[in-house]
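Questions regarding the structure given below will be posed in turn.
In this view, the complex is presented without one of its protein chains, the others remaining in place.
Up next is chain A:
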Amino acid sequence: MSRSAAVAAARLALLAGAVLALELLCRAGVIQPLTLIPPSAMAAALAGLLWSGELNADLIHTGGAVAASLALAVGLGLPLGVAVHGLPRLRRALDPLLAAYYAVPTFVFYPLLVAILGLNQAPLIVLGTAFGLPAMMMATLNGLDRVPPVLLRTARVHRLGRLDTLASIVLPSAAPFLFTGCKLALAYAVIGIIAGEFILADAGLGHAISFAYDGFENRTMYAVMLLVLGLATGLNLLLHLWETRLMRRRARA
């Protein structure tokens, strides 16, 4: 077994051990059912909810908002990062603001967004975008900072224009950082959307968790929480595998 496979197996064993311990503690009554239900019961409840189609509308609601937020965060963050990178004075002015961005509790603006945009998906998408966009911008700036100057000189030798240089040299060279930006934007979009749905929305997985919590429906609440965790972890794992595959080409032998 290779070293990386051994590490992955150990990680999986640790996770399985934690789940098993939780299962045993719940079944033994050490943890009260009103506090936490056994993981197997969560899984069973989730299977039931999915099978019944009860969560379909919420899944579509949250999934659509996350997808839109991710697309906007990446679609705006990337060109904004490129533009700011090309304007050093603006960059100097923005750098401290970007660095301190995540110290601002963005959620406090959610009621304001609802007041402006209405109680629909728009405020959620804006919130998710506002969460992910700076991460994408910072990743883009980091990536562009690290493009080896010799590659830019090579672009000049080949007499490439600015856009051609950007498309053929700069962005491919910065791809690992851009990929990290996309991963962060996805994570932040999920956090922003679910949290936003939790507070004020009338649909979505966050709302489903909140609704179940208010009604003491522990089975439903934990089932949806498990679903959110599973989706977030699964998406991240997929991106990680894709990234690993791409980066393997660049790793020095």
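We adopt the following convention: a residue touches a chain if its C-beta (ideal position, glycine included) is under 8 Å from a C-beta of that chain, and two chains touch if they have at least 3 such contacts; residues count from 1.
Assume contacts and distances are computed from a predicted model.
Trainee: Determine which name in "Thioredoxin", "Spore coat protein JC", "YciI family protein" or "Nitrate import ATP-binding protein NrtD" the UniProt entry assigns to the undisplayed chain of the complex.
Mentor: Its UniProt record gives the name "Nitrate import ATP-binding protein NrtD".
Trainee: Pick out which of A:G17, A:P148 or A:G215 touches the chain that's been left out of the picture.
Mentor: Answering carefully, the residue with contact to the hidden chain is A:P148.
Trainee: If you put the missing chain back, which residues of chain A would it touch?
Mentor: These residues touch the chain not displayed: 148, 150-151, 153-154, 156-160, 164, 168-169, 172-173, 175, 249-253.
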